[in-house]
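Reading through the structure tokens given below for one structure.
In this view, the complex is presented without one of its protein chains, the others remaining in place.
Showing subunit A:
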Amino acid sequence: MFSEQATPMAQGLLAPPSAEPPTFPRVPVSGYSDCSQPFQLGERSFSRQYAHIYAVRLSGMRPGLECRARSRWGNDIALRKLSELQAGEKCCVVGTLFKAMQLQPSILQEISEEHNLVPQPPLPKYIQPSDELILEDELQRIKLEGAIDVQRLVTGTILAVYGTEQDDGRFLVEDHCFADLPPPLPWNGPSSNRFVLLASGLGLGSVSGEALLSTQLLVDVVTGQLGAEGEQSCAAHITRVILAGNLLSQNTQSRDTINKAKYLTKKTQAASVEAVKMLDEILLQLCTSVPVDVMPGEFDPTNYTLPQQPLHRCMLPLASAYATLRLVTNPYQANLDGVRFLGTSGQNISDIFKYSSMDNYLEILEWTLLAGHISPTAPDTLGCYPFYKSDPFILTECPHVYFCGNAPHFQSKLLQGKEGQRVLLVTVPDFSVTQTACLINLRDLTCQPITFSSFGADSED
């Protein structure tokens, strides 16, 4: 691992400087290809309704789910549409889930004048014991009850349920299944140690500058300006840095200037301008040394709906002069040295966190992989572009590394699938809060956190 290679050469720090300073060439860039074309939108048209994306999601995932249903409950089960259901008959139905939640923020309730209600404040979780699950297919919908965890599931998931229709019109579920892991990709990983650094939530432009020292330490480690020859030789094995969203802090999003009078705000500058300048300088230091992929996040200056388009290069004049800077979409998919990476900046996971009883970000990440869809709650509670031809968030191939940014803690897990899939699940923590980034070794799919803590006012040394 990273630190094990470093320790034997630690004595180099106390030795006199050598006549020829040693140089450590970074491992050459080999085998990078960007696979995020489905997430890049050309001309955008918002004159469509969201019915199309749900229709293509269902028809795109239906064949896979019917296969899974047959392999799980037998080849001779009856696969019915909701319109063909007969009361008392055991059958299997494939459809989209809808969770009717009482606490779900609804714009119609907010503007309803008869209620005269104050709009409810944002809650961490919107689940309630009285929530109900409804299964919808192309034409009809039916309420579900039985062996199905209502609190855990979210709207927009495509699943297959096995059970019977009751006399009162509800469907009694005996078992249900998801699309499960998508088919595996062939493994072409490198034979020597190659590391990729994943960091997210740099949070530039925040009121407190505590994380700035840690950010500078991160840049220094990657560019090889920190540590003895041991650490420098290890840093030379870092082939890429991926910044997974939230490069700017939430403070840059304040919009008080909109409500103030024009004469008060004439000379003020948006907080994000200064923050983007800082980001440009940090990226310049990184880009001179290592290829960097920059993904936008929730608070970054790009569009709000998923898939978020890359930041524009005019915002980063210094860093975009280098070809090593790649501004990419959110979600991001690429082949690095034969290893398929797929990840988001965390909006999909945090949205599911709000509407589900699952508490652990890694558990939610694993669940989205098993459900076969990156972000099932889009477009219901998470903004999404109105696709009509195909849903690009459906997982068709199993990535080797599946990550999400801006998680509260660092967690990682290696998932093994039945068809030989090996996926490394990584939740990249928020750097401005935890000062932790992740190093992924591409050779054996292991992951290690690296923390840059600086001495704060309350530490003892």
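Convention: a residue touches a chain if its C-beta (ideal position, glycine included) is under 8 Å from a C-beta of that chain, and two chains touch if they have at least 3 such contacts; residues count from 1.
One rule holds for everything that comes next: contacts and distances are computed from a predicted model.
With the options "Pyruvate dehydrogenase E1 component subunit beta", "RalBP1-associated Eps domain-containing protein 1 isoform X1", "DPOD4 polymerase" or "Protein mago nashi homolog" in hand, the undepicted chain maps to the protein name "DPOD4 polymerase" (source: UniProt). Within the complete assembly, A:R48 is the residue of A:R48, A:K125, A:K260 or A:R313 that touches the hidden chain. Summary of contacts with the chain left out: across A:N193, A:T265, A:N360 or A:S390, the touching residue is A:S390. Touch with the chain that is not drawn comes from one residue among A:L139, A:A261 or A:C314, which is A:L139.
Although one chain is not displayed, subunit A still touches it through residues 45, 47-49, 51-52, 55-56, 59-60, 63, 138-139, 386, 388-390.
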